[in-house]
Structures are given as structure tokens and as C-alpha cells.
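A single protein chain has been removed from this complex, and every other one stays in its place.
Chains here go by letter, A and B, matching the order in which they are written, and residues are numbered from 1 within each.
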Amino acid sequence: MVVLAEPRQVVAPGELLAEGDHLLGENSYKIGNQIYSACVGLLEVDGNRVSVVPLKGGYIPHVGDIVGGRVMDIGLSGWTVDILAPYVAMLPASETEGPRGPRRRDLSEMFDVGDMVMAQVLSFDRTRDPLLTAKGPGLGKVSSGRVIQIQAAKIPRLIGRKGSMISMLKRETGCQISVGQNGIVLVWGRSPEGERVAVEAIYMIEREAHTRGLTDRIREMIAKSPRMEEEVAKQAP
Amino acid sequence: MQNKHPEKLLDEKGLRVDGRRLDQLRPVRLEVGTLDKANGSAYIEQGKNKILAAVYGPREAHPKHIALPDRAVIRCRYHMAPFSVDERKSPAPSRRELELSKVIRESLEPTVLTDLYPRTTIDLFVEILQSDGGSRCAGITAASLALADAGIPMRELVAACAVGKVQGQLALDLSDIEDKQGEADLPVAYMPNSNLVTLLQMDGILTLPEFEKGLNMAIEACKTLHTMQREALKNKYSQIREVAEEKEEPEVIA
Partner (left out) sequence: MSATPQLPPVAKLEQKTVVDLIAKGNRIDERGHDSYRPITIQTGVIEKANGSAQIFLGKTRVLVGIKVETGEPFPDTPEEGVLTVNAELVPLAHPSFEPGPPDENAIELARVIDRGIRESKAIDLKALCLQKGKKVQVVYVDVYVLDHDGNLIDAGSMAALAALANAKIGKYEIKGDEVIVKPDRRPLPINNYPVSVTFGKVDRNIIVDPSLEEEQVMNARLTVTIEKSGSICAMQKGGLSGFTTEELRKIVHIAVERAAENRAKILAAAKI
């Protein structure tokens, strides 16, 4: 197989990526012997597999994803949740911790319209809307902290290879950060400055996700933040 | 201000009213990601045309009954601002705008991989801020960039350009005057990889040889525009990359 575009470079839809014997990865398609890109993204070549990592795009649910969702409506047996996908999700009452058989009044006491919940996608296919569960560690109603929203396509970069970026962020800012695959990110800081810097860092990652040396630049930005220096000094023994 | 009724559309040297040769495109400027709220957007200037295209989607279908079970619905609105033409145009949609909304949508349907998003809509808005002939073609060129900018998977970008006839000669990329006073107008949209013409309209009179020659002229222009579209898309990211990586220190390989 001959790769015709440069790996990790930005490719456009319809751009010729490779020719010859190959495996088709995500966001690419073939005509005869040739593989083309189907979106704007970064070319990735993994052995024989050619794929394009999109730089932008909405969130499409996958089973097992952790997502942040906003409760839109309360039905007879559960909640309708906006998970920032082109499909509205359902969270059945049976998929929450708590006593069985809640009535409508009790449902709104659990999650009310407008509440943010962390949930996991239980099932989703082309013919039915996503089904969620709020059972499990770290899932359920979010009552405090800062909620921000970035493009879902940038979440892998926020997490980093084997979680390297997100661990560094948590450590350097002293914040708890919960990441939803759909772009919802929750930040709780021990200090308002830590929280502010964490939020700034997350937006910076979103903007510069496709560049090199990002992890170091983020670490530098956090360390240089004026009040962070005080925070670090305060925390020193 | 330009003379609205020039005596001739071609001068003795065969040059057009704006000084172009018969086979010359007007100057084109493309910008990607112009708007903040839209999922994808692009802006084109082609001659005096100024056109903004934006995409929202894929998103939930509203009302639900318009959704299709196995693919996304594409909705398109071509609309001219009241101040975009010489005589102020009422903001209410005209029959021409409704027809153009349809043909523009149909020029982009072949490229969007709609079966990846069943039961959703992809909404496309083409706003003509200033119009000077060939706005539906420039609108398609911008619209396909806006779709790509939104991250919607597609086979390839679609570019469009019109060819016309002025004083018996085939001319590329007609301006408004040439369109109004010329003898034919042939707008074409084209997908280069697939070799597919996805918009084709004609009004006026063209012989068969004129049509063939004109079509080829338009397709060549579409290929040029296609290259510019690709560059504009990639430029958006390379600018951010340059600013960011300029501060980069060499990576230490442990």
C-alpha cells in the first residue's frame, strides 16, 4: 500500500489518502483501489489501516460511552435527556439507584427538568433512540461544580494517550474533572483559581487539539498563571 | 458607479466589461468557520458576490414526521438580503429563491453520506449578502465548505461555476450585467473525484457544440475552485498550528 498524504496532517473530504492493499478505518471510503477521506481531519496510518480522526463533528452515541446530559422532560417511567446528539436519550427510572416503583412526584425529586446527570449509554442503534443508565460509580445527578461544553471530537485529545493529558490537568490544577464522551466536562476545584485555570486549559486544548507539543504548553500555561503560583506556594508544607 | 447598460459586453480586444478574458474567473476569496453559533460555516466573495453559508446538524428532526428512517433529511434555504441587489428586494421568499433552494440542495445530496445519520436533519442556509450574478454557484461552493466545516462526512467537496454566452462567445463566470444581457446561462456544479455533475441548468440558446465546450469550461473552473476550497479548509487549522507550535520547545525523547 502506498500512503499518499502525510500522516498527522490535515486532510479534506475527497482527498486521496492511499492506494493499494489496505484496511478501511473510520471516516474513509474507497473507490476501486484508492482510499479517500470523508471528512476534515488528521490522517492516521496504523499498519495497514487508514483512518481519519475528525477535527470537528457532532456527537454520535456509542454503547458504553459516559455522557453528560440535561434532563428535558419527565415521563411516566423515566426522563428524557439531551445528550447533545441528534437523538434524544431516555433514562428509565429502573436504571437509577433507589427504591423501586417511584411515582411522578418522586421522579422529579430525583432528577428535575434542567438538572445535569452523568450517565452511561446502555443501548443505541439506527432504529431506536439511545437508552441510558445512571447506575454505577460516578453516575447520577450533578449538583455542584462548573459545567462546560467542548466539541465532542476533541474529547480524545482532552483525555490524552492512556489518560496522560487529563491526569496532568487534574494534578496541576488540583481539580476533579469528569469527562463525558459527548463533550460535557465537569470541573470541581478546591479553589476558584484552580477551577478557572482548569477551564481555560480545557478550552485551549479544544482550540489546539491538532497541534504538537500541546501537553507541555498546557502544563506551562497552568504553572505560569499568576494566582496558581500563590496556590502552589500556599499548599507547600 | 459602473454603467448599467454598456453598449457592448465585449470590446475590440475581446475583453469583457470588467476587463476579464472570456475564460477568466472573477477573483475568489474563501473563508471557513466564519460564524460562532453555527455548527459549520463558510464565506465566499466571487467578484462582487458576498455569500455566507451555514450548517446546523445533524440534529433532531423537528417536526418529527419529516424524518426519514434510514438517512438524514437535508433542508436548504437560499435567501437574498434586501440590500443585496440594486433595487431593494422584499425579505419574503420569492419563487426564484424557492427554486434555487431546491436545486442547491440537490447539488449537494450526492456527496453527503446521509445514511450515517438516520432520523435527523441537516439544515443548510445560504444567505446572499450581495449579489452580482452566479450567486447560486458561489453559494454551492460555500455551502459544501460549510458542510465540511461542520464535520459532516461527505465523499468530496462540491464546487460550482456558470458559463454563459455574450455576443456569441462562450464566457466563464458571468457577472450580473452579462447574465441579464447575454444569450445563455449555464450553471454547473461538479464533484471531481466522482466525475459527477450535480447541478445543471440552462436558460437561453446553445447549440450542441456550444453546450459541450461550455460544460468543459465550467468543469475546469470547478476543478480550480475545488483546489481553493481544499486550501481554505486546511488553512483554518494550519494558522492555529503555526501560532501554537511557534512556542514549542523541542520534544525530549526519553
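Throughout what follows, a residue touches a chain if its C-beta (ideal position, glycine included) is under 8 Å from a C-beta of that chain, and two chains touch if they have at least 3 such contacts.
Note that the coordinates shown come from a computational prediction; the quantities given were computed from them, not determined experimentally.
Participant: Can you list the shown chains that the absent chain is in touch with?
Facilitator: A, B
Participant: Using the document's definition of touch, tell me which of B:28, B:54, B:138 or B:172 contacts the absent chain.
Facilitator: B:54
Participant: Consider the whole complex, including the chain that is not shown, and state which of A:42, A:116 or A:152 touches that chain.
Facilitator: Result: among the candidates, A:116 touches the missing chain.
Participant: To test your reading of the contact rule: which positions on subunit A touch the chain that is missing from view?
Facilitator: Residues of subunit A in touch with the missing chain: 70-73, 82, 112-116, 142-147.
Participant: Under the stated touch rule, tell me which residues of subunit B contact the chain that is not displayed.
Facilitator: 1, 35-38, 41, 48, 50, 52-54, 56, 59, 77, 79, 81-88, 91-93, 123, 125, 127, 129-132
Simple rule for what comes next: only the chains that are shown with their structure count from here on.
Participant: How far is the middle of subunit A from the middle of subunit B, if each middle is the mean of its Cα atoms, in Å?
Facilitator: Those two chain centres are 33 Å apart.
Participant: Mind pulling up the subunit B residues that touch subunit A in the complex?
Facilitator: 39-40, 57-60, 69-70, 111, 113, 116-120, 148-157, 191-194, 229-230, 233-234, 237-238, 240-241, 244-245, 247-249, 251
Participant: Using the touch definition up top, name the residues of subunit A that touch subunit B in the complex.
Facilitator: Against subunit B, the touching part of subunit A is residues 10-16, 27, 29, 31, 36, 38-40, 54-58, 60, 86-88, 126-127, 153, 207-208, 210-214, 216-217.
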